[in-house]
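A quick write-up on the structure given underneath.
We show some of the complex, not the whole, and keep each chain where it was.
Chain lettering (A and B) follows the sequence in which the chains are written, and residue indices restart at 1 in each chain.
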């Protein structure tokens, strides 16, 4: 990559990692094609204890969003309350009372999947379709997140890069500093350190913990949403491509390192991997509890069920990923 | 039950099925306490093929809601589109384009869990708390759905009552007619017909298919949201109590039979099982694909991951339940 030439570097990397046509002209699943029944069966057989971890952040007004591109925190309001029920002004018979509620939220406000219609490269969406034909004001007509409704079940692998590198980096906490670019060498070092259960291969859903979310819990959100953060280096695209992972999620707002590695750029790795590779990206996942448990047990693989809400035409979805160990 | 006396019948049934204090004064999980790691491990071991089924209905404007108590269908709108990206008016560098979206939806608009704060009995919420102290305009301060964030993983059992009884009822389709009350005799008959994999016990998540959702797909929604429907009889409460199920979900709007079995009543079974028994209820689940598969394979048990969105203080949650067989 040439730090002075993001456009050229992105074009080259996109050529190198492009999967257009690999699963046919009509494909809408991209790298989810790497998951099949056999893979899921293998994943189910990893379960040893029945212990679960939710990998979702809370959905509430105290979240990290600051309004960028109208991304607010979720606004949850009550349509009916227990106070009214106890007061007796709901009009129901025989002592029945009820509470109901409603939410308004950007689909990217908290723990989420980016759908394949979330990012475009020079006017093109996944599989080479024209961006303007894929996502209009009516939503995503091809790769809406509903097409993945039953797909996100596979072997999950946690790479706790924050924990693996902290000592070498002189960090007191098992966390990477903001602005730290995770290269494939860092990934390989983490895998080696974590051992055999941390191998990464075809169809896996890869979870990369930087530790930034844990730091935010301790120190407050600050600029978690869009500011400096540890994350994947632009240069990891070929590694992700070769490993044939089905999806990658991180505990940060933006998946890739911020500031981005070019002199002037905006989320260049997204531009390569989503529309060109067809890779699903998860962001703002809460890996803290899972990571502590994995470290204690020295075991980093599990059955991961990470189902999006099937919102028709959505270019992403909030979710509550569940690891079953 | 006395059809002329819903209040008295509800009071008696509530006394009979009440679990207040069973898991301590501070309990917020109710019947989810029946699920433990061993149960989940047992459930994971049921997986034989790696086949998945999503049990969610689509989330879009074409859903069943008609505005009752301000329950609308979900409104999904775009914050950024591919058309804009291709047109080149988004202001991003190096050919990057993006699409983003937002949703506004009642939490009970489509496939959902009722939380324990959803229904009250004579001013009392689950575990005997005062309704007005549990759910205010700020949400549920005790039993918000976020408390169940990592709980809904267990053995799922499908009881396809619609398919089991259709022939005896003279129905052409494997569906119960609207207004049909499913008694425990019907449940037992279905279990017997389905065989050993349809046994129901402690910690199971029970899925009851009436077939009404399939009928709606064929014939249109009509009054699916709130009108006549097949569903559980009020008299099944003790059976649900004795079996110690962790949760029950149906493919209907309202779980219990409608019109309700009393001369004049509104959701009396809800009033017994949610605040008194502490039972979690799922509604508007899509059991069509799963049921056809189970019938073909004569196998009715599976690993079920049914994680709510952890919306802080919510009295319910939309979700995408995943059965892994």
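Note that contacts are C-beta pairs under 8 Å (C-beta built on N, C-alpha and C of every residue); 3 or more make two chains touch, one makes a residue touch a chain.
The model shown is predicted, which means the values in this text are computed figures rather than measured ones.
Each protein chain is a copy of one sequence, and the assembly as a whole in this entry counts 4 such copies (shown in place: 2).
Rule of thumb we're sticking to: only the chains that are shown with their structure count from here on.
Fitting chain A to chain B on C-alpha positions gives a rotation angle of 180 degrees, to the nearest 5. In terms of their C-alpha centroids, the spacing between chain A and chain B amounts to 27 Å. Listed in rising order, the residues of chain A touching chain B in the complex are 6-7, 10, 36-45, 47-54, 56-60, 62, 69-71, 74, 76-83, 85-88, 92-108, 117-123, 125, 130-140, 146, 149-151, 153, 264-268, 270-271, 303, 305, 307-316, 318-322, 324.
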